[in-house]
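All protein chains of the complex are present and in place, except for one that has been dropped.
Note that the chains take the letters A, B and C in the order they are written out, and that residue 1 is the start of every chain.
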Amino acid sequence: MDTNLALLLLLSPFVGFLFNIFFGKKVSRNVSGAIGTLTVLVSFLMSICFFAQLNQNGKALEIHLFDWISVHNFKLDFGLLLDQLSLLWLLFVTGIGSLIHLYSISYMHDDENMHKFFAYLNLFVFFMITLVVGDNLLVMFIGWEGVGLCSYLLIGFWHKNQDYNDAAKKAFIMNRIGDLGFLIGIFLLGSQFNTLNFSELKVALGGNLSLYTNICLCFAALCLFIGACGKSAQLPLYTWLPDAMAGPTPVSALIHAATMVTAGIFMVTRMNFLFDLTPEVQNIIAIVGALTALVAASIGLLQNDIKKVLAYSTVSQLGLMFLALGCGAYNVAVFHVITHAFFKACLFLGSGSVIHGLHGEQDMRKMGGLRKAMPITFWTMMISTLAIAGIFPFAGFWSKDEILMVAFEHNTILYVVASIASIMTAFYMFRLMYLTFFNDFRGTEEQKHHLHESPSLITIPLVILAILALIGGAINLPGSNWLNHFLEPILATKHEEHALGTHEYMLMGIALAGAVFGILWAYSKYIKQGFVPKQDSEITGFSKTIYNLYYVDEFYTFLIVRPLNSLSNFFRTTLETALGKLVFGFGTVANGLGTQGKKLQTGSIGLYLFAFVIGVLAILTYLFIAQ
Amino acid sequence: MNNILNQIGIENYIFLSVLLFCIGVFGVLYRRNAIIVFMSIEIMLNAVNLLFVAFSTYHQDAEGQVFVFFSMAVAAAEVAVGLAILVSVFRNIGSIDIANLKNLKG
Amino acid sequence: MDVTTILILLLVGAIATYFSGDKLASKVALVFSLGAFGLSLSLLSTYCNGGNISFIANWIDIPKVALAFKADGLAMAMVLLTTALTPLIIFSSFGNSFNNSKNFYALVMFMSFAMTGTFLAADGLLYYVFWELALIPIYFIALIWGNGDAEKRKKAVLKFFIYTLGGSLFMLIAFAYLYSKADSFLLEDLYKLDLTASEQCWVFFAFFLAYAIKIPIIPFHTWQAKVYQKAPTVGTMLLSGIMLKMGLYSVIRWQLPIAPDAAKTYMPVLIGLSIAGVIYGSIVALRQKDLKKLLAYSSLAHVGLIAAGCYTLTLDGLSGAVLQMIAHGFVIVGLFFAAEIIFRRYETRKIDEMGGIRTQTPKFTSMFMILVLASVALPGTFNFVGEFTVLYSLSQVNVWFAILGGTTIILGAYYMLKMFQNSMLGETNAKVFAEVTSNEAITFVVIIAFLLFFGLYPKPIVDLITPSLNEILSNINS
Partner (left out) sequence: MSPILITFYFLSAITLATAFLTIYSKNPIHSAIYLVLCFFSIAGHYLLFNAQFLAIVHIIVYSGAIMVLFLFTIMLMNLNKEDEVHKPRITRLGAITVFILMSVVLVTIFINSKTIMGDYDVSGEDFQSIKKLGNVLLNEYMVPFEFASILLLVAMIGVVLLSKKEKIGKSNE
């Protein structure tokens, strides 16, 4: 029974995908959208069922489906694992997924390929579920690559624009770099422990390990982290995520903010027993996380594309989550993942609503004063912005605060870096709000004329998400710590409770003060002075460097893409020709020998006779001597 | 006369035919006239025939002589054909100097 | 019933095709090749039920050559690959019209016959005969029905012919030497031979030359791209889908067990060379402008990985290599077919001249996309199973091999997606691109269904090949 339900949970979006890809064109747009939404909703309901069941008996469910790949020292099953962690992820993936599907029905209504959009979205949800419920690393890898594929398909959804296609390709390839790391990590673990199954690995890692194994573990952990870097857009593989905003906004909300990019965090949390054994790698994770948070936030300060701002904020928030992971506070990271999913999805959907209202305009310099025209969008986004900025008592406050606290305990420098990133976050988020919703409208007259609030299919998800962003912190309030308790069974080391002492209150106060400072800074600059960002050409100095994303893309192009291309050209033109010539060389030598040998054939019979007789003589002499 | 080899010795015959053969070889190498070359070849053949007969007597066996008989038949055929070829060569080129026969030049 | 029936059927098919006349030729060939496929399936079931389907009889007394056909799991897998791909390839060519099509299809059938023989032969000389027989039809197919400038084509095809033939001659020398030692060409007798290290080394490299050219491993690959480009697509499919696998199969069947010590000694070098092929092929493919050439280099990269798997001398490596051979056989046929479909409509193979096809043909795009993804070994496709197993075996030897070999994951995605983007996506092309016909679609669907099914459930194939691979491994390690 459980098997069937679990299969239903897994396959329902896949059915939606099949339906939409094969019949989507024949049925009306709404039906196609409805099917897409319903199938995800079914998964959501199933998740709730399992969640309730788990809450009751607290036992993780393991389901073996069939044998998949076998290598000589172990075999891999296609199996599902429904435990606390995967159910938590399932809940918000399918939950937010359903909302975003709902939203997309309206948002994508005018697109001729709407059925494809829903097909891809469903496929994405399917792969995401696979990723989450797989009971071994390789099944997770199916989902891992699968979501990458869907991300590729959806970023390049408007495939007529080659820039979008480039962005899609970039995302896929950068992910693949991480995937290679992931695979190598899998190999290392597999060859050491003869299994990739999570529960078996956990047992195996609990035993006594030799020094060599420990070194291997370090490498494995590092490789897995590289995989996570690719998927969760951390330094140095983060550049694909801002570009990925080329996709339709619901995609950005679902894949590139709420779910897929958190896969890295999911994986690290899943493998927490491994990372706990390798403190060196944890340190690397923490440092990378903090740096990413800082770098991405600083870039976000000056972006003018509304979605790019949100993208960098996502990268930055993911960095904070990795910081938490690096500090060993997996539950805190998971907490932030969940709250972040709420408010970031809401923000993206809100921005989508704005873009929708402005008929595709994404540049904040051409917005402004939308508060009146789009009140629901404004208020929902405001709530989410307050949440992301970390204002009491919104969801973001609790989770971010915990991260900062953990960082403080771990290392002061990390704490300072994270705090600066938080202040920047508050600043640029409010900059976004002020530029978009306050002051006067700066767009064209025609746009102004058409300004309107989005239809209810768009606003309902917004409202739900905003509510969640408001109260989402409740799942892990200091004191109750429901989430911490819930996650206890899957975490190898216990995370001790924070007793709320003065110390903690002080940290909370500092965080809050920082957020308020960021907001006020933005207020004074954009409301008081009515400052509007300059045109691209007028930006100079260091801000130009930031505005151009620290030239990281150019740097990568210069360092990797260009050399690779010139190497390819060199191979293709020079080396290939040279090798070809080398082979032809044999022919040329044979030919030359022939031309030279031809001269021996003088046609003079006398000479032949001489040669013949001398040859006979030579043979005779040889035979005689040899005797 | 059965004791002829006792008186002359097989070695003498061997030396004779070797010398005869070498003269044949010498002729082949020395002359340019195809007919003389041909004759030299006949000399070589005869040297070998001579040896055959000598050893036939030495071994008191008729087979050697039978072989010489066949060899003569072949030689006759060969000469006939060879001379016919020479005639047609002469007809085409106007000479049977082997230095002029250079169509084999590569 | 034994495996000779397949060979006979294919040969009869070739003859029947030749006499059936130009109009019927393709259909007759299809019927016979399907028949061969069905026959091999039924033989497979006999084999799986424990029946003996091998065949051995004396052929020539001096030297002692036997008509020995050994059908174990490995050979059957390869035979199935051949007999399954042949009808697909023939069917895929239904949209083309060839001059003298009876000759063309007869040659295709004959080639299929020769390749099947190569996979089955268990006698050195017999194997060699089949090996060389397979070369003749493809020479004529590429020469007569190829495309492009006739002079250049002749040059490329002749180069290919002499190159591969020259390589095989070394194999013949090796066989002659082995015969002088073992006094028999039979596979088992050759396995039993106890050669000294230096003898093994010579034999090993004589074989290696033949196989490295056929597979091809760099730097012996220079014939490949040009021939792929010049040959008609059917020829390219036969070459890349099946003929390359002859080399790889022979490595497993002949080279490694006959000279195991040499294989062990030179393992790092050989793996290194193969992996260099992976990286080299991928990098060259990055900037290819010709679609078929790009696919040729991608094929170079993939077979490099397969060869690396073979030379690891582990069960994982071998079985991964065999799985990847089968997967690659299907996917490359599909990809070349896609190139052919574009060519049928646009008369070009230059990627620059394509673009903007997706809006016009959603079905074709989807199928092409799936093939591209299978080619870059997305999990869930059969190629992933093979690539994963091979890479895993490489990581067992040395993790750096796995990392370097794994770059194919990145570079492969790069050049394939770039190709896909430039050829299919973008602003709608001004030229009309008709949607795939149902004939064309059937070919695609069969290939895709195969790849996806075995991608999720590769167990039947693994179970089929593992016992014979174990046997070979025990020969290597004894």
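Convention: a contact is a pair of C-beta atoms (placed from the backbone, for glycine too) under 8 Å apart; a residue touches a chain by one contact, two chains touch by 3 or more.
A quick note: this is a predicted structure, and the numbers were derived from the prediction, not measured.
> Of the chains that are displayed, which are in contact with the missing one across the whole complex?
A, B
> Using the definition of touch stated at the top, determine which of A:Tyr212, A:Phe542 or A:Phe624 touches the missing chain.
Of these options, the touching residue for the absent chain is A:Phe624.
> Considering the whole complex, not just the chains shown, which residues of chain A touch the missing one?
Where chain A meets the chain not shown: residues 606, 610, 613-614, 617, 620-621, 624.
> Quickly run down the residues of chain B that touch the omitted chain.
Within chain B, the residues that touch the unshown chain are 1-8, 10-12, 14-16, 18-27, 29-33, 35-36, 38-40, 42-43, 46, 49-50, 53-54, 56-58, 60-63, 65-66, 68-70, 72-81, 83-88, 90-91, 96-97, 99.
Quick note on the criterion: only the chains that are shown with their structure count from here on.
> Going by C-alpha centres, which chain would you call the most central?
If one averages C-alpha positions chain by chain, the most central is C.
> On a C-alpha centroid basis, what's the spacing between chain A and chain B, in Å?
Spacing between the chain centres: roughly 96 Å.
> Based only on mean CA positions, could you tell me how far chain B sits from chain C in angstrom?
Centre separation, chain B to chain C: 63 Å.
> For chain A versus chain C, what separation do you get between their C-alpha means, in angstrom?
37
> Please output the residue numbers of chain B that touch at least 2 other chains, ranges allowed.
There are none in chain B.
> Quick check on the complex: what are the chain C residues that touch chain A?
Against chain A, chain C makes touches at 159, 162-163, 166, 218-219, 221-223, 225, 280, 283-288, 314-316, 320, 356, 358-359, 362, 366, 373, 378-380, 385, 388-389, 391-393, 395-396, 399, 402-403, 406-407, 409-410, 413-414, 417-418, 421, 425-428, 456-459, 462.
> Can you check the complex and tell me which residues of chain A touch chain C?
Within the complex, chain A touches chain C at residues 21, 66-72, 78, 116, 138, 141-142, 144-146, 149, 152, 156, 159-160, 162, 165-166, 169, 172-173, 176-177, 179-180, 183-184, 187-188, 190-191, 219, 564-565, 567-569, 571-572, 576, 579-580, 582-584, 586-587.
> If you look only at chain A, which of its residues touch chain B in the complex?
These residues of chain A touch chain B: 597-606, 609-610, 613.
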